[in-house]
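Only a single protein chain was left out; the remaining protein chains are all shown in position.
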Amino acid sequence: MSGTTASNEKKEIARYRSVPDLFRVLCWVASVLTVVILAWIGYEIFSQAWPAIKKFGLNFITGTAWTPGRQVFGVLPFLIGTAASSVIALLIAFPLGISIAIFLSEDFLPVSIRQAIRFVVELLASIPSVVYGLWGIFVVVPLVQQYGTILSKYLGFIPLFEGPAFGNSLLTASIVLALMVLPTITAISRNAFVSTPATLREGAYALGATRWEAILGVIFPAAAPGVVAATILAFGRAMGETMAVAMLIGNSPRLTWSLLSPSGTLAGLLANQFAEADGMQINALMYAALLLVILTLGVNMLGEVVLRYTQKRTAGIN
Amino acid sequence: MDTAIAKPDFFAGAIHAKTVFRALRNRTLTAICISLSFLTLVPLFSIVFLVVKNGLPLISWDLFTQLPPAPGVAGGGFSNAIIGTGVMVGIALLLAVPLGILSAIYINEYAPASRLSGAVRFVAKMLTGIPSIICGVFAFAVVVMATGKFAFLSGFSAFAGGVALSVLILPTILLTAEQALMGVPKAYREASYGLGGTNFQTIWKIVLPEAVPAIMTGIMLAVARAAGETAPVLFTALFSYYKVKSIMEPTASLSVLIYNFSTLPYKHQIQMAWAASLVLVVLVTITNVLAQIVFRKKN
Partner (left out) sequence: MKKIASTLVVLAALTVSGQLASAETTLQGAGASFPAPFYQRWAQDFNKQHPDIQINYQSNGSGAGVKQFTQGLVDFGASDAAITDEEIAKVPKGAVMIPATAGSIVLAYNLPGVSELKLSRAVYAGIFLGTITKWNDPQIVKSNPGVKLPDLGIKVCSRADGSGTTFVFTKHLSAISPEFKEKVGTDKAVSWPTGMSGKGNDGVTALVQQNPGAIGYVEYGYAQNNKLPMASLENKSGKFVKPTLESGTATLASVQLPANLRIWPEDPAGAEDYPIATFTWLLLYKTYDNADKLKALKEFITYGLTAGQATAPSLGYIPLPKEVVSKCQAALDSIK
């Protein structure tokens, strides 16, 4: 009798042990697959880009002409367009985002209004890019067209505002882009403001500072790394944004200094030309995609590092 | 700064002026801050207003049951686009949810300190930063070009679109699943081990069920995002004016419909783009709100 139960028990335990082992293996496989996917993406893009890298080398990055027909590929205008649209978008979004972040972290107005604004910002974040593009076409393009013409008339001697003023231009795309990265800046900055230690704030008030002296003089510097992280991450986001920009920027492969001229971005280049590229053009586009990936990943990594640093710092003070 | 020592009277005026200045500056900055904050309401209201104003008149039963009209033709709907979006998000979930959750379980429960786990976390963080169009490029290279070689399959397909979307949402699901698992109190696990449970039983019967609401939140947020994305789907699933019959054919989607129709010069098609935007925004908002509710309920 004892023999059978003992061997039964052994069988139970053996079976018991094998099932969970399988599950662990399954999870392990999933983890490996996840890592493999990123490597695979990198591999695909790099291997497809290699022929172009070999052929054009660094001239690709400094070249200003993109003419598939003549096998001339240079992405400098798109690099500049990507950088310019993102920088201008940040210039617009930063003051707005910080204001809202401060507003949400202080008690100027009752909680319900703060909740409402918070909800509004989250809503802004969830609107699909293509809807921003659609809205931009019918609201921002005519506005920029109208006021841009006036601007170029009076300030046209400055290269930045040289006419003719296009509705589909760098400025239009940057304005809409600013709206799209606003929630990122707001959310992360707000977190930074809210997690500054109460002691700092109370200390400032105890010394007789007005609310704004406290904010600008004490809290802001303390939260600065978080704000910097927010800005960097928003910049990365702006560079990778495709649809709204492609619908609004005019898609011009020429180098231009004017905000009111059409321009182009790396992401927009891919969206427009990928479906019908052939031969070396595909390789050139993959090279451009590689550059985009390096840029956005680089910026995002930097942002994450700064964010990590700020979290460690505030944890330490408390 | 002012001190408690009494000052001679001739300073009183200057101090008073400075205080007034500081108070004025305080008020002004508050006013600026509040107005800038409300300024952001303007574009949002504009978007919502236009989406509703232009899209609502077109909302009808027809819109959800009929197929898109040819350019310049009136009438029609976008039933296939809604189904197409649903199918592609479904495929993306099928691929990304198991992968994400199982990976999260591994890195949080089985081997949190291993190098593989470190690599997975790093990869997830990196993937969150990838522009959505790169997901489309990847799916194009890996799915469209591969499947196009078989005679009975066409390269551009809903499947390719689904794969692109799955790469897009994988990091979100993985990271929120990891957060969800971390949110389960250690005590639960210890109690389970104390009662003689194995790793598998602990995870499957105790930890996962506790983490499900937060995981669901992450999945819903991912769904909301995937439904609205255009770039990954643009040159993988293309577009179609016909019914969705198989996942290996070019398929319509709401986002590509909006993109295509918004650059057409025909008023009716543009209005359809607004209507599709309305449907998409409503869908995305409801999903996001639901996700919040599920999250709050758990807490």
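Labels for the chains are A and B, by order of writing; each one numbers its residues from 1.
The criterion applied here is as follows: a contact is a pair of C-beta atoms (placed from the backbone, for glycine too) under 8 Å apart; a residue touches a chain by one contact, two chains touch by 3 or more.
Worth saying up front: this structure is predicted, and the values here are computed from it rather than measured.
The missing chain, though absent from the display, is touched by one residue of A:Gly167, A:Pro183 or A:Gly303; that residue is A:Gly167. In the complete complex, the residue from B:Leu41, B:Ala119 or B:Met248 that touches the missing chain is B:Met248. Within the complete assembly, A:Ile137 is the residue of A:Ile137, A:Ala178 or A:Val306 that touches the hidden chain. Within the entire complex, the positions of chain B that touch the omitted partner chain are 70-72, 87, 90-91, 93-94, 97-98, 148, 151, 154-156, 238-242, 244-250, 263-266.
Touching the omitted chain from chain A are residues 65-70, 137, 141-142, 145, 163-169, 250-254, 262, 272-273, 275-278.
The working rule: only the chains that are shown with their structure count from here on.
If each chain is reduced to the centroid of its CA atoms, chain A and chain B end up 14 Å from each other.
In the complex of the two chains, the chain B residues touching chain A come out as 1-2, 22-23, 25-26, 29-30, 32-34, 36-41, 43-44, 46-47, 50-51, 98-100, 102-103, 105-107, 109-110, 116-117, 119-120, 123-134, 136-138, 140-142, 167, 170, 174, 198-201, 203-204, 224-225, 227-231, 234-235, 238, 255, 258-259, 262-263, 273-274, 277, 280-281, 284-285, 288. The touching residues of chain A, counted against chain B in their complex, run 16-17, 19-20, 23-24, 26-35, 37-38, 40-41, 44-45, 48, 95-96, 99-100, 102-103, 108-109, 117, 120-124, 126-135, 137-139, 179, 182, 207-208, 210-213, 216, 236, 239-243, 247, 267, 270-271, 274-275, 286, 289, 292-293, 296-297, 299-301, 304.
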